[in-house]
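Omission of a single protein chain aside, the complex is shown with its protein chains in their original locations.
In order of appearance the chains are A and B, and numbering begins at 1 in each one.
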Amino acid sequence: MDAFFIGTGVALCLLMLLTLHRAIHGPTAIDRIMGVNVVGTKTTILLVIIGTIYHRVDMFVDIALAYALLNFIVTIAASRYFQYHKNLNPKGYGYRFRAEDD
Amino acid sequence: MDVVVIILTVSALVFFFATTVGLLRFPDFYSRMHAAGKGDTLSSLLILMALVLYNFHEFNLANLLVALKILLIVVFIFMASPTATHAITDAGYESGVKPWSKNPEEES
Partner (left out) sequence: MIWQLDLSVLTLIVVCAFATIMVKDLLSAAIIFGAYSFLMCLLWTEMGAVDVAFTEASVGAGVSTVLFIAAVHQTTRIVKPRKSGRMLSKVIGLAAALLTGLVLIIAEADFPEFASPFSPASLHLSPYYITQTLHDTNVPNIVTSVLADYRGFDTMFETAVIFTAGLAVIAILRRYKRDDRCDLPEPGVVSGGYPDTIIRFIARQLVPFIQLFALYVVAHGHHSPGGGFQGGVILGASFILLAISYDTGMIIGLMSERLNILLGNIGVLIYAGIGFLCLILGANFLDYSMLSKVLPATDKIMARSHGMLGIEIGVAIAVMAIVISIYINIISHGKYDKG
């Protein structure tokens, strides 16, 4: 059963890598906020899985609860920013690897 | 009991995989938000339920407390994750992200 949970953890990490691709290459900043929200939720679950692998879940559940909380607060803060400043891309600057038009 | 845990975890992984593929491949911001918000919440619920069931190998009071705490995380994610999705989508709409249409669009 332990090996099964370790496999689940590694699979979750791989999926997190794909999500990070969206968080980095997202054409607007809002895509990145969404990517970080998904990464945060996956991290919460990964914490409880690590607790199960170590057979001491009671320590790790408190951290997972605090994590879900802070993920929520950061996402709300980042999206409220956009309700004040309504420009998605500051003029001319995007991701460095792509050819951008100034 | 182990079989139920394995079934729930595998289904949660399937939904996570669907969420990630949707996040990468959908053409528009709003459809990506659909995939991220809904799929994410459902997968979290499934896998945390699986871990609650796995914890009941021995039924004593400490395990009951841990199971209640994990259920608290489930309730919190159920309340907070759709709100976060709503906040991001609202910010996107107010900032003027345009929905995708079938006409050929230029590289943004």
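The rule is short, and it goes like this: a contact is a pair of C-beta atoms (placed from the backbone, for glycine too) under 8 Å apart; a residue touches a chain by one contact, two chains touch by 3 or more.
Just so you know, these numbers come straight off a predicted model, no measurement behind them.
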In chain B, positions touching the absent partner: 76, 79-80, 83, 86-87, 90
Residue ranges of chain A at the interface with the undisplayed chain: 6, 9-10, 13-14, 16-17, 20, 23-24, 29, 32-33, 35-36, 39-40, 43, 46-47, 50, 53-54, 58-60, 62-63, 65-67, 69-71, 73-74, 76-78, 80-81, 83-87, 89-97
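As a convention for this text, only the chains that are shown with their structure count from here on.
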Residues of chain A touching chain B in the complex: 1, 4, 8, 11-12, 15, 18-19, 21-22, 27-28, 30-31, 33-35, 37-38, 41-42, 44-45, 48-49, 52, 57-58, 61-62, 64-65, 68-69, 71-72, 75-76, 79-83, 86-88
Chain A-touching residues of chain B, taken from the complex the two chains share: 2, 6, 9, 13, 16-17, 19-20, 23-24, 29, 32-33, 36, 40, 44, 47-48, 51, 54-55, 62, 65-66, 69-70, 72-73, 76-77, 80-81, 83-84, 87-88, 90-92, 94-97, 108
